[in-house]
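For this view, one protein chain was removed and the others were kept in their places.
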Amino acid sequence: MSGEERGLVEVVGAGRPPPPHEPLGSRYGDAGRDRRRRVTGTVFMVVCAAATLVGVVALVALLSDVIADGLGALDVQFLTSFASRYPERAGIKAALWGSIWLLLLTAAIAFPIGVGAALYLEEYAARNWVTRAIQTNIANLAGVPSIVYGILGLAVFVRALGFERSLLSGALTLSLLILPVIIMAAQEALRAVPSSIREAAYGLGATRWQVVWSQVLPLAMPGILTGTILALSRAVGETAPLIMIGAVSFLAFTPTSILDQFTVLPLQIYSWVTRPQDEFRGLAAAGIIVLLIILMSMNAVAIILRNRYRARH
Amino acid sequence: MKERVIGWLLFLCAALSTMVTVGIVLVLLRETVAFFGEVSLAEFLTDPRWTPNFAADQQHFGISPLLAGSLLVALGAAAIALPVGLLTAIFLSEYAADRLRQVLKPILEILAGIPTVVYGYFALTFVTPFLRSVIPITQVYNAASAAIVVGVMIIPTVASLSEDALSAVPQMLREGAYGLGATRFEVSTRVVVPAALSGILASFILAISRAIGETMAVTIAAGGLANLTANPFEPVLTMTAFIVQVSLGDTPPGTMVYRSLFAVGMSLFLITLVMNVVSQWVLSRYREAYE
Partner (left out) sequence: MSTTHEIDIGGRAPALETRDLSVHYGDTAAIHGVSLVIPANQVVALIGPSGCGKSTLLRCFNRMNDLVSSARITGEVLFHGQNLYGDGVDPVEVRRRIGMVFQKPNPFPKSIFDNAAFGPRIQGIDGDLNEIVEKSLRGAALWDEVSDRLGDSAYNLSGGQQQRLCIARALAVKPEILLMDEPASALDPIATQRIEELIYQLKELYTIVIVTHNMQQAARISDYTAFLYMGEMIEYGPTDTIFTNPLEERTEAYVTGRFG
């Protein structure tokens, strides 16, 4: 036997008769410890479940509070009137249309650029340090506070390019804000397309753009759309950047061109929240309900898209 | 030929992101430099007073009250969101059955999707009155309400990123621990969480960074009074709320108040950027190979 094997026998004491077998559940000291471990485990699970409930309870409390406060003020007149000094006559017509315009304009700007950037990074770019730097940069931009984008928009779009406090400035600013999110979501969707698809197409002599346009993009589109809709729903709820670029909250017209001044739902809500009179609280809550309905619908569409996409793959 | 044009167009789209960063830095830098032409860095960092709206000879530009405000709210929010978020992640990853998880995760996503102005409303109309009934010294505008709603707001961030980190721990490690006679609690806390620690820490840092950058909820709930304090029941002015305050007012370019907006913006940008970079670094540096 080697030295090691000798050591095993000596140290572990082989050769002595084995200790008598004890049935399960009988070792007293161990049973006490085991019970304590079991209790600790149960307590911990309860604590974790309670923590999870915090989020649920908070959501329920928030929604109940808003609905209770706002349901009364929610009527057709509310949806079709402009803002006013007098709470009984005030409504969100300007804000609602502003939000819709802004949403469409932002989508029109951010979607092509975002998808284009993602296509470049996934399908065209060489895997070198330049590409990596761009990727890191995009990830960092995703974490920049939205109000900083507002400052950027103010300086570049409102002042330098002279678009003033228009829908265009707002849409451009929000596009820059959500661009990183769209790019990252689109890249993920593109990555999920199996490389065998690309290889097959290249093998048939297709150019890179043909492969991308006819094979890869259609397969990735549901994922890209899901990410884009989620990013846009974030844009719909943004307030601070739009305050920065000068969207006003007392507007008596709906925009008719992209160079018009505008207001949006979150801004209108904010302006009402800051008024001291109680009636404006009810209006704010009603505005919140409308905003939440819009957001829920957008998210529902995105989730349905995502599930149908997953079901197929 | 067409291929090359398309290639270049797509490249431009990607390069735009670089231009955005450059743009942000330049825009902030220009006015910040002008700001520091008048105010010394020492004063900016050490003066305990922030009074940009006073007459020129009485103006003080010490950022400490704003920093204190931002930190008070962010740390208060973290005190709620970090433990709750992590425990939620552990529950979802290690305890919850599949069907329960499928119900809970969308709820968390909804929570994450609620706009900040709604949280501000909730703080002002529900949390503050509640706090005032329980703790009478609470003022109408206070940091605590803001911290609470911001905390709720970032729970989903912590929970979902931490859960990703926990799920990434190979099942093999759990089985090894179970095979040694460990309870689920021991497997979760002594094996899985330590193995996922880098991802969990990164999620913490990211969440705090988000809390610092949060604007509307604190603007609504915390008030507008620059206040160097550690008392959460008083009003505070955060960096973000100050920027909003200035833009809502009448501020002609070229004034010190105008420039201070950019100086604060630059500070905010740098702080969140550093935190995000650190969070990425933590994630990559300590990621254990599970092989």
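For reference, chains read A and B in written order, and residue numbers begin at 1 within each chain.
Here, a contact is a pair of C-beta atoms (placed from the backbone, for glycine too) under 8 Å apart; a residue touches a chain by one contact, two chains touch by 3 or more.
Computed from a predicted structure; not experimentally measured.
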Checklist line | Full-complex contact with the absent chain, from B:Val191, B:Ile220 or B:Val244 | finding: B:Val191
Margin query: Of the residues B:Val103, B:Leu180, B:Ala230 or B:Val274, I need the one that contacts the missing chain.
Written below: B:Leu180
Check: In the full complex, which of B:Met1, B:Ala55 or B:Met172 touches the chain missing from this view?
Finding: B:Met172
Note to self: Contact with the hidden chain only, please: which chain B residues?
What the structure shows: 97, 170, 172-173, 175-183, 186, 190-191, 194-195, 288-291
Check: Which chain A residues would touch the chain omitted from the figure, given the whole complex?
Finding: 4-5, 7-9, 11-12, 14-15, 18, 21, 23-25, 29-30, 33-34, 37-38
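By our rule, only the chains that are shown with their structure count from here on.
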Item checked: Whole-Å gap separating chain A and chain B, where each centre is the average of the chain's CA atoms -> 15
Checklist line | Touching residues (chain side chain A, partner chain B) in the complex | finding: 37-38, 40-41, 44-45, 47-52, 54-56, 58-59, 61-62, 65-66, 69, 112-114, 116-117, 119-121, 124-125, 134, 136-141, 143-152, 154-156, 176, 179-180, 183, 207-209, 230, 233-234, 236-240, 243-244, 246, 266, 269-270, 273-274, 281, 284-285, 288, 291-292, 295-296, 299, 303
Notebook entry, point to check: Hey, which residues of chain B end up touching chain A in the complex?
Noted result: 2-3, 6-7, 9-18, 20-21, 23-24, 27-28, 83-84, 87-88, 90-92, 95-96, 104, 106-111, 113-122, 124-126, 152, 155-156, 159, 183-186, 188-189, 206, 209-210, 212-216, 219-220, 240, 243-244, 247-248, 261-262, 265, 268-269, 272-273, 275-277, 280
